[in-house]
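Dropping a structure here in structure tokens format, bear with me for questions.
All protein chains but one are shown at their positions in the complex.
Chain naming follows the written order as A and B, and within any one chain the residues start at number 1.
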Amino acid sequence: MTEIQIKNRKNNNRDYIYLLSSFLKENIVWIVVAVFFIIFSIIFPTFFSERNLLNLARRSFVVGIMAIGMSFAMISGSFDLSVGATMGLTTVIVIQLQPSNLLSMVIAILVGLSIGLLVGLVNGLLVGRAGTNSVIATIGISFVVLGINLIYTRGNHVWIQDIYKGFEFIGAGSIGKFPFPAAIFLFIIIVSQFVLRLTKFGREIYSTGASKECSIFSGINVDVITLKCYLISGFTASLAGVVTAARVYNVDPTFAVGTEFDVLTAVLIGGVSLFGGKGNAINTAGGVFLFVMINNIMTLSGMNLETQSMVKGVLLVIIVSVYSLFREKSG
Amino acid sequence: MNKSIFKFLNKYKVMVILVIVFIISSVIDKNFLTLNNIKNILLSVSTDGTIAVGMTIIMITGGIDLSVGAMVALTSVVVIIYQLKWGSWVGVLIAIAIGLIIGLFNGILVGKIKVNPFITTLGTQTFVFGLALRLSGARAIMGNDPNFAYLASRPILGIPFGFIVFLIVVIFSDFLLIRTRFGRNILAVGGNPEACRLSGLIVNWYVVLAYVFGSFTAVLGGIILTSRINAGSTNIIGNTLINVIAAVLLGGTSLTGGSGRPINTLFGILIIGIIGNSMNLKGVGGFAQTIIIGFILIIVMLLDSLSKKATRVLS
Partner (left out) sequence: MMDNQNNNIILKLNNITKKFSGVVALKNVSLSFYTGAVHALVGSNGAGKSTLMRLVNGAIRPDSGQIIFKNKPIQINSPRLANSMGIVMINQELMLIPELSVAENILLGRLPVNKFGVVNWKEANSLARKLVNSLGADIEPTKIVKNLSVSEMQVVEISRALSKQADIFIMDEPTAALPESEVNKLVELINKLKERGKTVIYVSHKMREIFQIADNITILRDGEIVGNFEVKDINVTKVLNLMMDKKKENGVIKKKNYEIGSILLSVKHLKRRGIFQDINFDLYSHEIIGLAGLVGSRRTEILHSIFGLAPFDSGEIILNGKKISRITPEKMINYRIGFIPEDRRKQGLVTGMSVKDNLMLVSQRFISKVGILKLFQEIKICNSIRKELDIKAPSLRVEVSTLSGGNQQKVVIGKWFATKSKIFIFDEPTRGIDVGSKNEIFNIMKRFANEGAGIIFVSTEIEELLIVSDRIITLKSGRKTGEFLKKEVTLDIIMKFI
């Protein structure tokens, strides 16, 4: 081989190694999921049962759907901590609209989904247009939404008296052995990944999160991007609410309080950066699975809920510290 | 032209708003302007107000502590549990010790490791609340010390003791911030940390201390509340977090740091307290009150960021 040929081959090899290592780094969450799955299955025999795994699948959709939506907001550089309250209000309203036949079901679902869009709109205007701090603004909104919820229900438990079969299917039905809600989750993952990676909108979301200034210079309307991402985040929260209503038929109005915390943790585990501009739907799903697995293990090992809460709090702090330390290093 | 209106409102808004709110409340309900009611208001703001003073200092350094509500819950549980075992003093001291440790933890994470304070304290909040639940077994525990019970509500020269404690904290912190070198350094650190570093100030330590102080005031506020209800429970948090943040922002402290004053926060919490009191007098339900306070917070934040946006020039 001539010198140039050798050099070219070395360059090519270097390229491949670079591509491979950056691919692994970006998608590391799935490796961790696999490792944890194997370890947990070995240590906890009950973990690897069909019943438990199907249960996990069902649990993961609530957090999962919201996590995908929240990912949009976070990749664009904003936090949305109102998703729990939004989901809560949606579930409560859908239930109270008593979906007992086709028409009332359709109305309930449409009303439910528009709640998420409405909350997203308000968030988007507050944070995008007016430029308020996204954490506090969405916390404030979450209190308002929770308040509306409590007034509407007067603090009382609510339930569907006569549930329509079609609606029941949404929550409890299966396509073969595959639970319908998980199918929704899968669909959302695919669509979201497509949008994020293969559309102009998606690229503009990454750009807005990674460098607001450059995005402005490139003619991207960052306020509109932020607004759209909040709409998505709110929508997925209300979607999760609709499916929850279909699954459990009755809830306490405060049942969803604190959900945003779990969703945030899952999103961060999945590699969406605190600072915006990084992450994708598939990896967020990986983060969701990992999060749900950890939760599951804690329950299976007999840890009570309060301790689980403590562990999750520490977990969030650790993840966030790691992100910050990494950022300091790369400067 | 729009910008200067916002800026003016921002400068004097807290006192103007306080007066307006006070007048409106006196007008819409005749029971408002009674001595008893005023005392109620003073007592009701003592907890959140004390916490808000600490939050003011933290926000001056450009940070925030979202775990204060959970700290109140933990404090009440710890105080009562150890009061039952070893007496009130021990309970109080242990609560303070735990508070200082958690404050140190938050401070090091934000100050030294430079983690985002919002997310960090969100994590701490979950941990602390979980701990409180664990210790209390998710039920309310009654206190057994008649001296400690209702101490906060006891009037000293007509004023509830809890409010006096709050007042002392305000006066102390305000003095510290305005008249001592230490306080001026805190303001400097929040205003331009780079400049302070260049001048040889150890910026990180000021940030850490701010969080320790913040946790301390959260514990103190929790002690006041525990004394008021004579019980330890995790259900008492209510609207603490948004009340506190709203009060601090109403007082003119900026979310981005560098400015703020405890005495203005005092006015801010009085506004929140008066509004809450009026709502009670008018029979507005607790849930609706949550919405209204949430709205107030959002509006205050909007004003804060709109006035900034007006003065910010893009290129």
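In this section, a contact is a pair of C-beta atoms (placed from the backbone, for glycine too) under 8 Å apart; a residue touches a chain by one contact, two chains touch by 3 or more.
As the structure is a prediction and not an experimental result, all values here were calculated from the model.
Trainee: With respect to the chain omitted from the figure, which of B:N40, B:N192 or B:Q289 is a touching residue?
Mentor: Only one of B:N40, B:N192 or B:Q289 touches the chain omitted from view, namely B:N192.
Trainee: Which residues does chain B use to touch the chain missing from this display?
Mentor: Contacting residues on chain B, toward the hidden partner: 179-182, 184-185, 187-188, 191-192, 194-201, 258-259, 313-315.
Trainee: Under the stated touch rule, tell me which residues of chain A contact the chain that is not displayed.
Mentor: Interface residues of chain A facing the absent chain: 11, 14-15, 18-19, 22, 198-201, 203, 206-207, 210-211, 213-221, 277-278.
FYI, only the chains that are shown with their structure count from here on.
Trainee: Rounded to a whole Å, what is the gap between the Cα centroids of chain A and chain B?
Mentor: 31
Trainee: Taking the complex as given, what residues does chain A use to touch chain B?
Mentor: It is residues 79, 126, 130-133, 135-137, 139-144, 146-151, 155, 216, 258, 261, 264, 274, 304-317, 320-321, 323-325, 328 of chain A that touch chain B.
Trainee: Along chain B, where are the residues that touch chain A in the complex?
Mentor: Interface residues on chain B, with respect to chain A: 64, 66, 109, 113-116, 118-120, 122-131, 133-134, 138, 239, 241-242, 245, 255, 285-295, 297-298, 301-302, 304-306, 308-309, 314.
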